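Everything on this sheet refers to the single structure shown next.
A single protein chain has been removed from this complex, and every other one stays in its place.
Read from first to last, the chains carry the letters A and B; within each, the first residue is number 1.
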Amino acid sequence: MPITLKELADFCDAQIEGGNPSALIYSAADITSAQVGQVTQLTNSRYSGYIKESKACACFIANDFSVDAVPDTMALLRCSDPEMAFIKAVSLLHPAKTYGQYIAPQAVLEANVSVANNVYIGAFAVIGENVSIGEHSVILAGAYIGNNVKIGKHCQIYPYAVIYDDVVIGDNVVIHSGAIIGADGFGYKFRNHVHVKVPQVGNVVIADNVEIGANTCIDRGALGSTTIGTGSKIDNLVQVGHNNKVGKNVIMCGLTGVSGSCTIGDYAILAGSSGIADHVTIGQGAVVMARSGVAGDVAAGTQVFGSPAKDKRTAYKEQVAISKLPELLKKVKLLEEKILALEKQEKNDD
Amino acid sequence: MPITLKELADFCDAQIEGGNPSALIYSAADITSAQVGQVTQLTNSRYSGYIKESKACACFIANDFSVDAVPDTMALLRCSDPEMAFIKAVSLLHPAKTYGQYIAPQAVLEANVSVANNVYIGAFAVIGENVSIGEHSVILAGAYIGNNVKIGKHCQIYPYAVIYDDVVIGDNVVIHSGAIIGADGFGYKFRNHVHVKVPQVGNVVIADNVEIGANTCIDRGALGSTTIGTGSKIDNLVQVGHNNKVGKNVIMCGLTGVSGSCTIGDYAILAGSSGIADHVTIGQGAVVMARSGVAGDVAAGTQVFGSPAKDKRTAYKEQVAISKLPELLKKVKLLEEKILALEKQEKNDD
Partner (left out) sequence: MPITLKELADFCDAQIEGGNPSALIYSAADITSAQVGQVTQLTNSRYSGYIKESKACACFIANDFSVDAVPDTMALLRCSDPEMAFIKAVSLLHPAKTYGQYIAPQAVLEANVSVANNVYIGAFAVIGENVSIGEHSVILAGAYIGNNVKIGKHCQIYPYAVIYDDVVIGDNVVIHSGAIIGADGFGYKFRNHVHVKVPQVGNVVIADNVEIGANTCIDRGALGSTTIGTGSKIDNLVQVGHNNKVGKNVIMCGLTGVSGSCTIGDYAILAGSSGIADHVTIGQGAVVMARSGVAGDVAAGTQVFGSPAKDKRTAYKEQVAISKLPELLKKVKLLEEKILALEKQEKNDD
C-alpha cells in the first residue's frame, strides 16, 4: 500500500523541501539504487554524488546537511535524525509479517504447557513439558522448545532454533534459525587417559530485547547460568561458552567465540571473528577489534587489537614498526659494516 | 553394479595399458587404499611410490606421466585429464541417489505453492505461501522454505536447511543441511543507550550452479539483495553478511566471514577462516589466504596474507624478518656497546 509523500513526512516528523507532496511512495531503497516511487536517505557525504542522478521521490536528510543539484522530482525530507526517520519509513513501507493466535495441528505440545493469548506456534514445532510462552510470541515451524523453558512476550523464535531444557527467555527476544541455546558446555576432566565429562546442569538466561543470530550457540552453565543481558545483540555463528556473563547492550559480531566463565561488560563490542579466552573480564564499553584474540582482562572503555590483543595504539605502532622491519634489518647490517670500518680505522689511528 | 575395465575405459575416454580388459570394477578408491575390484588415479608424483604395492585393478594416469613397477594386475588408464576421467568414473560407480516425483504426506504446503514436474518433497518439509519449485528439484525432509521463495530446476535442499521469505534460488543449486539463507542482516543504530534494529527487508538472490555448505549463513539485504553469482562454491560454517555482492565462481572456504556491503570479484578465493571487513572490494581472481583479515580493497589477481592482510610477498618478507627479530635485538645491543666504545675512544683521541 503506497502512501503519499506528505503522509510519510508527517509520520516521520520530517519537513518536505521541494518535490510533490502528493507523490506516491511505494518502498524504500539505498541511494545508489532508488527509483521512482521510492524513498531513500543521505547521511554520509561519501554518497552525495549519487543524489544528482537519483530517481527517488524523496530523501531523508539532516537539517544541516548541504547538498547540491537535487533533481526536481526529488523531495528532501529534512529532519534531525534521518537514520531514525528512515528506519520508521522502512518499517511503515515494508511492515514485518504479523502472526495471529494459532497452534498448528502438526505441532506437538507436551504436558503442562502454558500458552498465553495471541501466541503463534507453527507446524512441527515441539514444545516440551512445563513450558510457558508469553503473549504475542511467535514460535515458527519446527522450533524446538525443551522442557521447563520460559519464553516471555513478543518473542520470535525462527524455524529450527533449538532451546534446550530449562532456558529462560525474556520479552521481545528474537532467536534466528539454527541457533542452539543451552547445549552442554565443553567441560571435561582428564583422568586415566580419558576425558571425563563434567555434568552441565545449569541453564541459559536471556534478558529482554536480545537478538540472537542464525546458527549461534550459547551453552548452558555447568552449574548456574550463562546469562545474556538486556538489549544485547549477537550475530550469526557466534559461540558463547558456559557460564559467561554477558552484560547489557553488548554487540558480538559473526564468528566470534567467548570461551567460558567470562564477564563481558555492558556496551562492549566484540567485532567479527574475535575470541576471548576463559575467565576473562571485558570492561564496560571496551572494543575488541576484528579477529583479535584476548587472553587477559580488557579495561573499560579501551580498544584492543591483535592476537594476542593489545591496546589499539600499541598494536598499531607495532604494526607500523613491523612494516619497517625488513628495511631495518638492512639498516642494521649496514651499521654493522660501518662500525667495523670505524673500529678498523680507529685501530689504525692508534 | 560392477562394470568391466573395458567399459570403464570407454566411458571415460581412456586407453587401457596392461591389465585385463574384462576385469570387473566395483568401486573407486584412493591410491593409498585401493583394493582388488577398484579403480584409482595417480596424478601427483608424490604418490607414485604407492603404485608398486597397489592391488587396484586400474589407475587413471596422464598420457605423459611416467611410472615404474606397475603390478601385472593393474591396468593403466591413459588419458589427457585423469582427474576429470576419475570424476566420471566415480560418478558412474557411485551414482548419486535419485529422487522421483513425490510429496510426502507429512509435508506442509501453504497456499499457492507451484510445484513443477518431478519434484521431491520429503517428510516435515514446510513450503510457504507463493513458493515456486522448478522441475527435478529435491526438497529433503524437514527443509523449510519461506513465503515467496523461488527455487529453480534441479536444486537439492538438504534436511533442515532454512530458506527465509523472498529468497530467489537459480537452477542446479545445492544447499546443505543447517544452512540458513536470508536471516536478518546484523544492523543497528545506537540511540539513547540502546541498539535500534535497522529493518532487514531485502532478500538473497542465488544464481545457478551454486553450492552452499552445511551451517553456512547468508543474510538478506537490509534493502536490496545479497547476491551470490553463478558457479560460486561456499564451504561449511561461512558467514556472508547483508548486501554483499559475491561474483561468479568464487570460492569461500570454511569459517570465513564477509561482513557486509562487500563486492567479491569473480574467481576470487577466500581461504579458510579468512575475514573481510565491510564495504571492501576483493578484485577478480584475488586470493585471500587462510586466516587473513582484510580491511581494505584487494586488487584483482593479487594474493594477500595476514591480519591485517598485505600483499603476500610483503607479508612473507615481514614474517621472515620477524623470525630474525630476537637476534636483531641482540645485534643492536652489541652495536650500541661498540659505538659507546668508539665514542669514548674518539673522545680520548681528541
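Basically, a contact is a pair of C-beta atoms (placed from the backbone, for glycine too) under 8 Å apart; a residue touches a chain by one contact, two chains touch by 3 or more.
These figures come from a predicted structure and were not determined experimentally.
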Options B:L42, B:V119 or B:L237, residue touching the unrepresented chain: B:L237
Chain not shown: contacting residue from B:L8, B:A29 or B:V294: B:A29
Touch with the omitted chain, as defined above, among A:Y120, A:Y160 or A:Y267: A:Y160
Subunit B, residues in touch with the chain not shown (by the definition above): 28-30, 33, 81, 83-84, 87, 90-91, 94, 96-97, 104, 106, 122-124, 141-142, 158-160, 174, 176-178, 209, 211, 213-215, 231, 233, 235-237, 249, 251, 253-255, 272-273, 290-291, 307, 319, 322-323, 325-326, 328-329, 332, 335-336, 339, 342-343, 346, 349
Missing-chain contacts mapped onto subunit A: 106, 108, 124, 126, 142, 144, 147, 160, 162, 164-165, 178, 180, 183-184, 186, 188-189, 191, 193-199, 201, 215, 217, 219, 223-224, 237, 239, 241, 255, 257, 259, 273, 275, 277, 293, 295, 307-308, 310, 314, 317-318, 320-322, 324-325, 328, 331-332, 335, 338-339, 342, 345-346, 349
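Note that only the chains that are shown with their structure count from here on.
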Cα-centroid distance, subunit A relative to subunit B, in whole angstrom: 25
